[in-house]
Structures are given as C-alpha cells and as structure tokens.
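Following this message is one structure expressed as structure tokens.
The complex appears here without one of its protein chains, the remainder shown in place.
As written, the chain order gives the labels A, B and C, with residue 1 at the start of each chain.
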Amino acid sequence: MPIPDTLGGRRIPVAILGATGAVGQTFVRLLEGHPWFEVIELAASERSAGRPYGEAARWIEGQMPERLRHVVVLPCDPTAVSAPIVFSALDSGVAGAVEPAFAAAGRLVFSNAKNYRMAPDVPLLIPEVNWEQVGLLARQRRERGWSGGLITNANCSVTVAALALAPLHHAFGVERVFAATMQAVSGAGYPGVPSLDILGNAIPYIADEEPKIEAELRKLLGRVQEDAVVEPAIRVSAHANRVPVEHGHTICLSVGFVRRPSPEDVVEALRAWRGPEGLAGYLEACPTAPARPIVVTDAPDRPQPRRDVHAGRGMAVTVGRVREDTLLDVKLVAMGHNTVRGAAGGSILNAELCVLGAPPMPAGLLAGITGAAGAHAP
Amino acid sequence: MPIPDTLGGRRIPVAILGATGAVGQTFVRLLEGHPWFEVIELAASERSAGRPYGEAARWIEGQMPERLRHVVVLPCDPTAVSAPIVFSALDSGVAGAVEPAFAAAGRLVFSNAKNYRMAPDVPLLIPEVNWEQVGLLARQRRERGWSGGLITNANCSVTVAALALAPLHHAFGVERVFAATMQAVSGAGYPGVPSLDILGNAIPYIADEEPKIEAELRKLLGRVQEDAVVEPAIRVSAHANRVPVEHGHTICLSVGFVRRPSPEDVVEALRAWRGPEGLAGYLEACPTAPARPIVVTDAPDRPQPRRDVHAGRGMAVTVGRVREDTLLDVKLVAMGHNTVRGAAGGSILNAELCVLGAPPMPAGLLAGITGAAGAHAP
Amino acid sequence: MPIPDTLGGRRIPVAILGATGAVGQTFVRLLEGHPWFEVIELAASERSAGRPYGEAARWIEGQMPERLRHVVVLPCDPTAVSAPIVFSALDSGVAGAVEPAFAAAGRLVFSNAKNYRMAPDVPLLIPEVNWEQVGLLARQRRERGWSGGLITNANCSVTVAALALAPLHHAFGVERVFAATMQAVSGAGYPGVPSLDILGNAIPYIADEEPKIEAELRKLLGRVQEDAVVEPAIRVSAHANRVPVEHGHTICLSVGFVRRPSPEDVVEALRAWRGPEGLAGYLEACPTAPARPIVVTDAPDRPQPRRDVHAGRGMAVTVGRVREDTLLDVKLVAMGHNTVRGAAGGSILNAELCVLGAPPMPAGLLAGITGAAGAHAP
Partner (left out) sequence: MPIPDTLGGRRIPVAILGATGAVGQTFVRLLEGHPWFEVIELAASERSAGRPYGEAARWIEGQMPERLRHVVVLPCDPTAVSAPIVFSALDSGVAGAVEPAFAAAGRLVFSNAKNYRMAPDVPLLIPEVNWEQVGLLARQRRERGWSGGLITNANCSVTVAALALAPLHHAFGVERVFAATMQAVSGAGYPGVPSLDILGNAIPYIADEEPKIEAELRKLLGRVQEDAVVEPAIRVSAHANRVPVEHGHTICLSVGFVRRPSPEDVVEALRAWRGPEGLAGYLEACPTAPARPIVVTDAPDRPQPRRDVHAGRGMAVTVGRVREDTLLDVKLVAMGHNTVRGAAGGSILNAELCVLGAPPMPAGLLAGITGAAGAHAP
C-alpha cells in the first residue's frame, strides 16, 4: 500500500480528539505505522491538556507507543490543533460544539459521537454499505458554510448489524428486524462498566442504545436521492444487553424480507456481496479495508467474540448460524469488533477512501484541505 | 410448614437418581433439612455405584452435607432403591429407560430429562402455570399400566419464559414470541462448558435448545381438555446463547398478543397474577413455593442474573424492562434460576403439591405409593 | 439471640456513615433485621445528603430494603446524626476528620478506614484474635478527651491472614510470613475496578496494600501491656494481587515459627483454637459471631472464594492446603469474605461485644453513651 500519488510522497498529518479515552487509544494503536497518516497531534479535555500523553492517558491495551509518551496533549480547539484531518473520539457531551468548530475551520472531521449522525446533511458512513452518502458533504458545505466537513460513524452495535444486513437488503429487501445484542464492555469506554456490575453477570440494558440501533439502521441502509438519504421502511426491534466480553458485539437477528429467501439464498448473498459498484478498486487500495468485510462461518457455534473478533484485523464482521425463522424469514448471528470496525477502524477506512477521492467524494474537497492534488481513480 | 397431616408425622423417604451430577447436587442441597422429605437414597451411574457419595461426587457449591459423605451410592434400579418418591436428575441418555422402570415399579418419579416431556400422557408441570396437567397421571396409569407415575419439568430456559408469559397469555392471549436467551453455564451441568470456551466469550448456540423452547412453551401454556393438552397456536422464535454467568438464565422477549396490551397493562397483569384458581392455598402450604412466583422490577437495568437469581430463594422469576415493542406489542426481560426453579426446585415444588393432593391430583395415587392417608384440602 | 438485658428490651439505634458506598451497603444488608441494632440514620457525602437513599445509592447486591428507599440521607456530621453507635464506611479521605468529630461528640465509632488503625490508643480489633485491645479505649478517652470512642477494623486482606495465623502464633510463635494474596474486586469498592482492567486478567498491584498488610499484622497479633500494644517481631513479605473474583480474598501463606510445628500440629492448633480466654461465652451470645471463626478443610483444592466465601455467613475464614514448606516451616491457604468478615461484619461483631460489655471493655463507657444499664457477663 504505497502512499497515493495525490499525496506527493508525504504522509498526511492527522490529529486525534479525545485521544486519552478508550476509542482515542484505539485510534492511536491503529494509526501507529499507518502508511498514509501520521499522528502529529493528540487533543483531549481541559484536564489532560498540557500534560504529556504518557501521564494523561491510562493505557488500556498492550504498550503505549514510545514516541507518544512525551507528546504534550493539546486542548480540543482548532486554533491549537493544525492537522487537516481530525479523528474525533469525543464524548457526545463535548462533540456537539467541538466537531463543528473544526469543520468550520477547514478540517475534515471523522466523528464517532452520536450528535450529528442523524443530521440530514451529515454522512453516516460504512463504506461497503453506503459510500454514496459521502456525497452529502457537498450539501453540508453549502448549507453550513463550512470550509471543512464532518463525517460520522454509526453506533458500534448497529455497524455490525448493518454490515450483515446490507447484502440482504440489497438482494431481498429487509422489512422487519428483531435484534438482540450481547455487547462487550469496551463499548462503554474506560473506566466504563464497573467490574462489580458485570463479572459473572449480564445486564439487559444499555442507556439509549436501542433507539440508536432502530434509527441508525434505517439511515445506514437508505439510498441517497437529490442530496438526501431516503430511508427504507424497515421496522426494527432491538434488545441491547451487556455481557462480560472484552471486545466484540454479538447480535442475534431474525429478519423478514420483501422477497423471502431460503437460508441458502442468504448465505449465497452474503458470500457474493462486493459492496457498492465501483468501490471495490478503491477499497483494495485502502490499508485498513479487510479482504472481505463479511466472513461467513459454517461452524454451528460461531461467530464468537473471543474467537472471531480479530477477523480481518478487526474490520470484518463474521456471520453464522443462518437458519429458518419461525416468525419472520431467516435467523442469523453477526459479530464484529466494536472499537475497531465499530469505531476507530471504521473512521480510518472512511478517511482512506476520502484521501483516494472515491466518488461521489466531492472533487477537490480534500485537496482544498490537505493541499493534495485531488481525487484520482485507483 | 408442619408436616401435612396426611403423613402421620413422618417425613417421606425420597431418592435422588443421578445424584452425583450438577442437578443431582442441587436436589441434595435443596432437600437438606426439608420438612417433609428425607433423602434416604442416592443413586447414580455404574461408575459411581458402590462408592461413598463423598468420593463419587465432585461437589460443586459450598460444602457437601456431612451426613451424606459416607452414604454408598446405589445403582439406578428400582430393585436397589426403595423410596416411594424419586427425583430424577438423569441425563436423557439413561432417563429414557430408567424413569419408566421406576414408574412401573410403583414410584412417583419427578424428572428433569427431556425424554418424556412432550408425551401426551405425561404432565409437563410448572404448578403456577398449569397445575391441571397433573390430572394426566390418571390417563398415564391407565394407558401405561404403571402403578407409579412420571411427572416432568420443562427445560430450564423455557421455564423462565413460561412463568413470565403465563399471566400475559391468560390476560391477553399470546400469539407470537421472540425469545433471545443468555444462559448460565450451570445449565450445561458439570464438567459442562470448558472454561476456554466461555471465559470472556459468548456462544450463540446451545445444542437442541431452540426447538425445545419453541415446542415446550406451547405445551406449558396449553389447556387440558378430555385428558389431553390442547396447545395454543403460539409461534415462537428462539435464539439460545451461552454467557459466562454461573446461575440464572436471562431471556429477552418480544411478544405479540391477540388483545394488544400497553406496557402498563402487562405490568399490572404480572403483579395481579395469582396462578390457577384454587391452587393458592396449596401453594402457601408448600415449603418450596416462593411468596410470589413473579417479581416485577422497576429498575431500568434489571433483572440481572447475579443480582436477582436468588429472588424467592431461587424459585421466583424476576421480570423487568417492560416496554413497547416496535415489531410486536410489548418487550420485556425475564430471568430465573436455572438449576433451582428451572430444575431441582421445580421438581420439589411439584412433589410437595402432590403430597398435599392438590386437585386434580388423582385421588389416592400418592397414598397408594407412600401409604399416606390421601389428599386433603389445605 | 434475645436482646441483652442491658438494653431494657429496646434495640440500640445506630447510624451508618458512608452508607451509599459498597461497604456502607454491606452494613445496611447485615444490619437489616439485626436483633439488637436498628439502623435509624444513613449519612454520606455532600453529594448524597438530602436525597432519598434509594436515589443516592446505586444498590449493588440483591434488592435495597424497601423501608430505606425513602430515608433521606444525612450529612456526616454529629449535629445531624443522633445515633449513639456509628458504623463508619467512610473513605480515608474524609474519615480522618469525621470519625474523631463523632467520637468527641460522645458516639462509639466502629471504623473501616485506615486513618487511625495504627494509632497507639486506638484498638485494631478482631475479637477472636485480640479482644484485649478494646481496653485501649480507656487510654483513648483519657488522652484525647473524647466522651465517645473509636474502634477500628483491620484491612480486609490482613484480617483473613490474622485469623488464620493467630492460633499458630499463640501455639508456635510466628516469626516470618510470606503472603501472596488474590483479592476480590469488591475490596476496591464501587465503582472500583473497571471491568476493562480485570476481565480475564490479574493485576499484581493494589495501591498501599502491601505495607498495610505488613504493618497491621504485627499490631493485630500484638499483646497489650500497660495500655499499649507490644508488637511481636514478625517479618512479613506481602505480594498483593487483584483477580476477577467478586467476593473473598485468598492468601497463600508460607510461615516460619519459633517452635517448628508439623503440618498436623498446625491443623490441630487451628481446629482446637477457641480465641481469647473468657471471650467464648460472650461470642456465643453475639448474633454475628460464626460458630467457628476458622473452618479447616481437607479438600486438596480448597479454600476457594466462590465456594467457601459464605462459610459462617461470611464471618468464618476457611483454611486449607496445610503442608510442609521447603523454605520456612509450613505452607497454607486462607480465604475469607472481605466485605463481611473483613469490613462491615467485623465492625458489627465488635459492636456486639461492646454492647455485652465483654471485658476489658471499659465499664460504663457504652452505658454512658447509650443509656444502657452497663456491662454484665453472659
């Protein structure tokens, strides 16, 4: 994966907002050694700003990259942060004000917060599902007068469901979805879920999660028409649960379709699926894209979070147990990595495709931001 | 809870078949100090027979009762075992032959195995749900020529669901059920689930569990007419999952009804429910019956297995998160103790009601077996 | 366990300081239905004061007692709290100022904080180990001018070690102790240890724990001479570890003695031990005292926290694996309940013995406080 020609041999400087938290740290890990992006700035809350990253962040997985230990954490302010591409792991409490400030200041912001996901001019992107939503950036700039832009990721559990359902929606028309999740503790950030709450336990509640799943799934599976996402009339019933798993959200799905497929039809559709037309070539060029976004397993007792969460280096969703449903049409189980595909890794893949200028990325937007020469087909 | 008059001041001698396994041990624990029953015999497989119980059983919870340590384990054979009441914790691999042999030999057998649950002349009993099925014993004796009888417990997860749904079926008519379970490892017995399979993991599969849930729920909620259970036309879609929880099966339910209730109606029906007419007085007299078989919780994040599994000393099912469903009518979460209410405790409660002769327990059946004076109203 | 005559038929009103935290909740649970004490006041930090207890406390285990849900939480101030006996579950950050204020205001304070444990005039009490330290209260009142008093509990892990070592110290003279702990998460309070830190993990560090174990063990095993604790010259090397266990601290001990015993001698000393002379009668009258403070197990793989933590309703320490040591004399494993025996339950037992006036409890001290008639032998 050489650096795209557009970049003239240089890596693009990027910043991470909310760099001390769990998702922020995942950005740091995934971007360490990234061939196209170079993390030059780490920003976080007032409490952390001004302190060395090694002190401000309580590192959760493995070892903090040595070179970042002494980097001084910046405030989350576009006047303090210079990078043209900004990955935001901010909590919704602060993202609402901070992210638009960066977009207004000419930065391209890739957000994991919920604040703007459902805004009609903001792309809610999973590239293999709905890359066309990137075209909303043109409307966004026009309406908001921003010189930069804001692209969002979906909620971590709905990301897993949407990847599994997109090929089926395309092939058979999803109408009704019953979704019961078993979600990993890392989805709640750090310190997040107290061990006394979850050791040897299951909690049948995650604040605000069920409405997010129900709403975001429709926007994710929608089609763009005249600068707007037209949402399909899918009814979703979600049951969100927390279980003592470190990483990996598992979702039990019962699905009803417009055109009833057999379980074999479903497996075939999942295996045959290649994502949006014309995007495959761009995806192949992306360092973070998995070989296959969906891995179908035949094992009767898979997917399992601990055993399958690293499929495609955390970027593939594993689907299994495809079988007939007695109430709707087909039952299946989907599982994916919530902090990689469902958060930081998803943002990075979005950014990679923007750098490649995969259409309908508005021509020149990133060039205007980074000084790169502009989009080109792979 | 004095010994019922029918017993003439003596405790009834009982035996446990499969006494060395996980459910067998739960029988031992729950019957220790029972006011009406006295465990006089422990039986198990060939491998264990002839050895002291303290050696044959690897004790799983707390300490083995001292007095049983040196009791010699018997073979599972009615010529070796004398007790008139027999609690069976046998695996389905051996229960199929052994349990009828005991029933034919004049014993009243309370079984936890799946083998005979769906037989048309065998009660599948949860007293608060369907005590009337005990009347099938008359047909059973007639058709099979047994001098004893065989009563079964339902599968541990469906027991939890059935207790939660029975009041709602009675009030509003259950038609469709989505059920996604998160089941405890003790449901798989001992040694059961290897730790390498389940530590920090969730397994979206339990062999044969989903069909059992779908089939048994209908028989449990059926009505007895002319010596047969007439099953309601309920369609059930089950997703069975194993999670790293010690005890307590949690079930997420979406339910569709004949007469659509509001969530408030559902809560009221659950709270008002008193079980079958005429049974309340008998239940009150039973040492193992909980004060309330269903505990409704208002907490937004309950029931939870570790925190609620001991409600009603393991005999109550806790129900919470009653809310509107977007696909069917109402969503809720039910949780109960799988080895107490869902296995050994359920059998013991069945036996207690038989001892009391709660109608339609066939008159004289137990008296013929135990020499007790016969049924009497409380 | 009738109410002692000294109380004239009334239960003593007690208050809990720090009632919203994990140890505070354990006090509430253990005192619910206590025959001698009645919780009349719950106090906590500024943040909680003024709110109903049901809102202020996030209840961790089982269900909050219904009658306390609407009790308004008080500030931790002796002018706001009236009860003569005060159980303190305060953090060391606030205990340092608050507990003396209560003692000065004439209350008898039973503290779980570390602040005053090592003060020469403050009893560090485990009754079965060193009840004689209660006599320090006379010096404490004299020197500090308090009309009340302050009694402390030891650190939760050292409590387990001290109970196991006391009989051995008495019989053979402990000189050297190697202690490696595996401590439960409840020892860190709530929210305490984040699940991302401890799920499937072990942490070989607990802040300040090792020095506490090394220092407190000596005071606990010391003898009182002329109003001071004379500490034995025991050298202790502690390794403190956190493991994913809910309740129960396990301690691997290698012990060197003045008079080298065999493992059989050790087992015999543990089994024969009855605690301080003259205290047995008082202990038998205490509702919270276990039948035996030490349970010795022969099983090769016990004690285990999940299986043995409830021994003596959490008040007994289970000891096992007594065997020769290659470096010192004898190795063994001790395990006890950290929030019951190691915290709230220990305080309550201390209070019960004070109520009974077990000597050398200074005569009249509690009577002066509660208006009870004074000490009397059981």
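Note that a contact is a pair of C-beta atoms (placed from the backbone, for glycine too) under 8 Å apart; a residue touches a chain by one contact, two chains touch by 3 or more.
Treat the numbers as computed from the prediction; the structure is a model and nothing was measured.
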Displayed chains contacting the withheld chain: A, B, C
Which of B:A22, B:A89, B:I151 or B:L366 contacts the chain that the document leaves out: B:A22
Selected from B:V185, B:L356 or B:I369 as touching the chain missing from the view: B:V185
Selected from C:A104, C:A138 or C:V243 as touching the chain missing from the view: C:V243
Residue, one of C:A202, C:A291 or C:A363, that touches the chain absent here: C:A202
Contact footprint on chain C, counting only the chain that is left out: 176-178, 180, 182, 199-205, 214, 235-237, 239, 241, 243-246, 250, 252, 254, 300-307, 320-321, 325-328, 331, 333, 335
Missing-chain contacts mapped onto chain B: 22, 60, 185-186, 190-200, 244-246
On chain A, residues whose C-beta touches the chain left out of the figure: 60-63, 199-200, 246, 306-308, 310-311
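FYI, only the chains that are shown with their structure count from here on.
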Distance from chain C to chain B - Cα centre to Cα centre, in angstrom: 41
Inter-centroid spacing, chain C versus chain A (mean Cα positions, whole Å): 49
Residues of chain A engaged with two or more neighbouring chains: 199-200, 244-246
